[in-house]
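For this view, one protein chain was removed and the others were kept in their places.
Right after this comes subunit A.
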Amino acid sequence: MTGGGPAHGPELTATAAAGDSPQSAGVAGSVASTGAPISEGTPSFWAKLSKSSPLVALILQRLALSVALLFAVSLMIFGGVEALPGDFATTYLGQSATPQAIENIRKDLGLDQPATTRYVKWLGGALQGDFGKSWASKNSVSEQIGKRLGNSLFLAFFAAIISVPLAVGLGMLAVQFRNRLPDKIINVVSLAAISLPEFFVGYLLILFFAVQLGVATFPATVYDSMTIGQRLSAIALPTATLVLVVLAHMMRMTRAAILNVMSSAYVETAELKGLSGLRIIAKHAAPNALAPVINVIALNLAYLVVGVVVVEVVFVYPGMGQYMVDAVTVRDMPVVQACGLIFAAFYIFLNMFADILAIIANPRLRHPR
């Protein structure tokens, strides 16, 4: 029996929604409810902490959640790789695969042990930074990944420091000139950039800047012997491609989030104080639009690290993405697992940082009553 039937039902829900005080209750509620699952073991400590400094309590809770999530992901990666059809030994031996030879290789790699034992061993090693040895090259996975990851981060870093300020700045500009020409131009260009697949953008850039104009280098392969200047010139095109791909998303989110705030009463107050348009946007609207903007930036940063596979392949750039793709084709499982786990870690921790920053950006949590 739901509620008290029609005469009661709809009316009563309506009061509940209308009657509760809006924001303060929401925040307090979320603190209380999210604090609950962890607080069960040590209620007094958690209850005290989330009351005296909700910020610290929330951040600790997000940290714990991220670690738990990463653990779950490691299980899924290992399970997923286990479940893949085909195995390394058969692929590796090809024509010369005899049951005996396959058996030998499997023993060599420790595949004869039960999956749980291997998982525990793998996870134990991974926690200490040791991802085992590549089956194909017999080299240490950690060592190889270290170099590749450095390359990927180098590329992602430059793409990020260009795209994030650019996106936020363009977003504010679009708000200031909303529904006028500059806004429309920004919108159309960013929409075009987001609609084109990144490999296409990459090839277009190569065609114009490397082939026709000859001002950029291609391929974008970097070597240990290169100076920093040479490296920067090598990554110009892939960086530009990445910037174009992630820019639109962040820009549009910034615009939407700020526009959403622009209709609030305190923006009207600012307007009635006679402040200039850009000051209103930067000082009064933007700080209240931070949470969604931070989130979308973090998602895009994660994408820069994780999703560059295609761009790295197009530009022949020796990063993590290319490394992982190569490993998948030869079923080099330790490498696949290691890459998967590192990508997942980046994704989870960037999102966690976004969450924490968004929490810190909320003055109600930073300065409890």
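Heads up, the rule we're going with is that a residue touches a chain if its C-beta (ideal position, glycine included) is under 8 Å from a C-beta of that chain, and two chains touch if they have at least 3 such contacts; residues count from 1.
The criterion applied here is as follows: contacts and distances are computed from a predicted model.
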Candidate names "Homoserine O-acetyltransferase", "FtsX-like permease family protein", "ABC transporter ATP-binding protein" or "Response regulator"; UniProt protein name, chain not shown: "ABC transporter ATP-binding protein"
Sole contact to the chain not displayed, among A:S74, A:N288, A:Q337 or A:N351: A:N288
Contact with the hidden chain (one of A:A83, A:L181, A:I228 or A:A265): A:A265
Where the unshown chain meets subunit A, residue by residue: 1, 3-8, 10-12, 14-19, 23-24, 32, 264-266, 268-276, 279, 283-284, 287-288, 363-364, 367, 369
